[in-house]
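Left out: one protein chain. Kept in place: all the others.
Which chain is which? They are A and B, in the order written, and residues in each are numbered from 1.
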Amino acid sequence: MALLEVRGLRKEFGDVVAVDGVDIKSEEGEFLVLLGPSGCGKTTLLRMIAGLEHPTEGQILLGGEDVTDLPPRARQIAMVFQSYALYPHMTVARNIAFPLKAQGVDGPERDEKVKWAAGLFGIEHLLHRRPRQLSGGERQRVALARAIVREPSVFLLDEPLSNLDAKLRAAARDDLMGFQRRIGITSVYVTHDQVEAMGMGDRIAVMRDGKIRQMGTPEEVYHHPADTFVAQFIGSPPMNLLDWGDYILGFRPEHFLPEGVQDGGDRVPFDFFVNRIEYLGSERYLYGFIPGHEETKVIAMLPATVTVPLEEQRQHRFSVASDQLRFFDKDGGQKIPPQTIQA
Amino acid sequence: MTTQTAKKPRYLADSPRFLAGLFMSPTIIYIVALVGFPFALAIIYAFTDITTGDPSLEFVGLDTIKAVWNDTVFRRALGNTFWFAVISNLFVVILATGLAELLTRDFKGKWFVRFLVLLPWVAPVSLATLTWLWTLDSVFSPIDWLLRQVGLIDQNMYWLGRPSLAFISVVAVQVWRIAPLAAVIVMAGMMAIPKDVHDAVEVDGAGPWRRLFEINIPLLAPIIAVAVLFGVILSMADMSVIYVLTRGGPTHRTQVLSTWAYFKGIEGGALGQGAAVALFLFPVLVGLTAVILRLARRREVL
Partner (left out) sequence: MTWDSTNVARLREKTRRRHRLGRVGLYLSAIGFSLFAVFPFSWAVISMFKRSNDLYSRDNNPFWFNEPPTLQHIQYLFRETNYLTFVRNTLIVGLVVTAVTLAFSLPTAYALARLRLKWGERMGIAIFLVYLIPPTLLFIPMTRVINFLGIQETLWSLILVYPTITIPISSWLLMGYFKSIPMDIEEQAMVDGYSRLGAITRVVMPLMFPGIVAVIVFAFTLSAHEFIYALSFNKASAVKTIATGVPTELIRGDVFFWQSLQSAVVLVAIPIALVFNAFLDRFIAGFTMGAVKG
C-alpha cells in the first residue's frame, strides 16, 4: 500500500488549468521531487496534497484513506514554505511548540519534544530568539524543526532552499538529506532547480503545463528522457537536439567528443564547426554547429582531462558512442526506439 | 497512522464559503439597511410633498422637483456649488502638489512642519472653521489690522459681510482645509514611484524643474486627478464650512446645494424639497466616482 497516493488530480483556476490529471504513488520513506519550470503546477499540486487547495477533480489518499475533503489540520502532514513562514510574534521555542499546542500536547511533554526537535537541527541555543534575529540558514532549521516536531506522516517542502545563497544552499541540502535518511520520513519536495532534484530525489517527477512528463530515478530521467522537454530541461548544458530527417536526434554535450579521445565501441562520427570555446577550469565548452544543420546550436563539453588542441572558427572531427544517441518523434517529441543513422 | 474520516459539519470553521457568508453578511445587511434604504427613501421623497408637519407620502409626480427647480435660490445654489468646487480645487491642486513635493523631501523639523500643515484637515471641520470665523471677524479681524497697519485699507474688509468677498473667503477656507488631504494622496503616489526612476533622473543630470515637469507630473497625473476628484466630492457634499461661516449668506451668495437642502429640509421642514435638492448632487457624484475608478484602475497597470 502506497503511503501517499494521488489519483487523477485536476485543478482549475477559472479558465486556467493548473494541474491536469496527475497520478502519483509514493512509498514509505521515499524522497519524491516535483521538478518543473515556474507555472508548471508543481506548487499547486503540493498545496492540494497539503489541503490548502481543493482539487476540481480527483482524489488524494494518505495511508490508503481518502483525505480529499479534509482540511489541512486533519491530514497529519507537515509543510515547509519557501518563505519558512515563521510566526514573527513568537520566539523560536514557541514557533516549534505551536503545532503541538494544536494537538493539545502540553506541559513537560511539549518541552521535551521541542528540545528533541531543536536538537535534531542543532538550534537549542536559538530557542529564545525571535525569527527576525535569525540568519537565513537558522530560519530554515527552525522551520524544519517546527515541521518535524509532531512527527507527521508526510513532509511537504516548497522550494525551501531557494532563499539561501549558493554556498549555504549546498550545506543545507546535505543537512536536509542526512536528516531525511535518518528519520526515514516520506517527503515531497518541490523545486525548479534540477541540481537539487538530481542530488536529492529518490525519484523525480518532471512536470510541465500541469502534467507529469516523466517520473523516474535521477538516472532514468537524465539518461533516458521521455521526451524532448525533459531532455532539454534536465542537464546543464541541455541535451543537443537536431532535426535529423524523419526524427529528432539527441545526445548529451559530455558524450560529444573529438575523434580519437575515446576508442573502441560503436561510434558515430560528426563534423563539428567550432565557433567559440569557453574555458571553465574543470572543463571546456565548445559552441558551434554541425555542417548541414547550421540553424541548430550544438554544445560539446570536454573535461579538463581531454587536452586535444582545438581551435575556434575551424571544423573538427567529433563522434558520439552510438548507445548514447537518443531518438524522438518529430511531432510531440516522444521518445522512440533507436534508429539507424547516417552521419 | 490514523486518518479520521470526516463528517463535514466539524469543519465549518475551515470552509471559505461558510466563513465568507459569516464575515460579510453583517456589513452587507447594515449597509443595505442604513445606506441603501435611506437612499431609496430620498428618491421617493423627491416625488412627494412630504413635510415634517404632514409626514404622509403622497406622490405628486414631478411637482416637488419642479418647485425646487423654479426657485431662484436653488438656481443660485446650483451655480455656486459648481464654482465653489471648481475654483477651490484649482488652488487645491497647485498647493497640494507643492506641499507633497515638500513633504517627501528631507529637512530638519519635518515632523513639526508636517503636523502644522496637516492641522487644517485633521482638526474637526466645524471647529477648524470657527477659527476662521474669528479670523475673518467684521471688527476684530487680525488680517484687517495688518492691512490697516500697512496702510492698504482704512475701513475694515467685512470678509463675510459683502457677497463677493464672502464667496472668496469661503473658497479660501475650503482650499485651506482640503489641500492637506490632497497633498497626502499625492504624497502616497510619489512614494509609490520606484526609487530607481529618481536615481536614473539624477544620473541623467535633470534639474529640479525638469524633474518636476517631465517625471513627477506625468507619472503622478492619475493620482493627482484622484486627489482632485476627492476634493471636488468633498467640496460639493460638505456643508460645515459654509454653515459655520456664512449660513449661505449674504443674499444667498454662498448658498450651495448641501446647505440649501439643510435649510429647506431640516430647518424649513420641507422634507420632499430638501431631498430633491440633495439628489441634484447625485448624478455629478456618480460621474466623478466613475472617473476616479477608471483612473485608479489605470494606475494599477502602470
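Note that in this section a residue touches a chain if its C-beta (ideal position, glycine included) is under 8 Å from a C-beta of that chain, and two chains touch if they have at least 3 such contacts.
These numbers come from a predicted model, not from an experiment.
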item	value
Partner chains on view for the chain not depicted	A, B
Of B:I94, B:L152 or B:A188, the one touching the omitted chain in the full complex	B:A188
Touch list for subunit A against the chain that is not drawn	50-52, 71-73, 77-79, 81-83, 85-89, 98-99, 102-103, 146, 150, 156
Subunit B, residues in touch with the chain not shown (by the definition above)	11, 13-14, 16, 19-20, 22-24, 26-27, 30-31, 34-35, 37-39, 41-42, 45, 55, 95, 98-99, 102, 105, 107, 109-110, 113-120, 122-132, 134-135, 137, 139-140, 142, 145, 176, 180, 184, 187-188, 191-192, 208, 233, 236-240, 243-244, 257-258, 261-262, 265-266, 271, 274-275, 278-279, 281-282, 285, 289, 292-293, 296, 299-300
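Convention: only the chains that are shown with their structure count from here on.
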item	value
Footprint of subunit B on subunit A - complex, ascending	62-63, 65-67, 69-71, 73-76, 153
Residues of subunit B that touch subunit A when the two form their complex	1, 3-6, 8, 11, 14
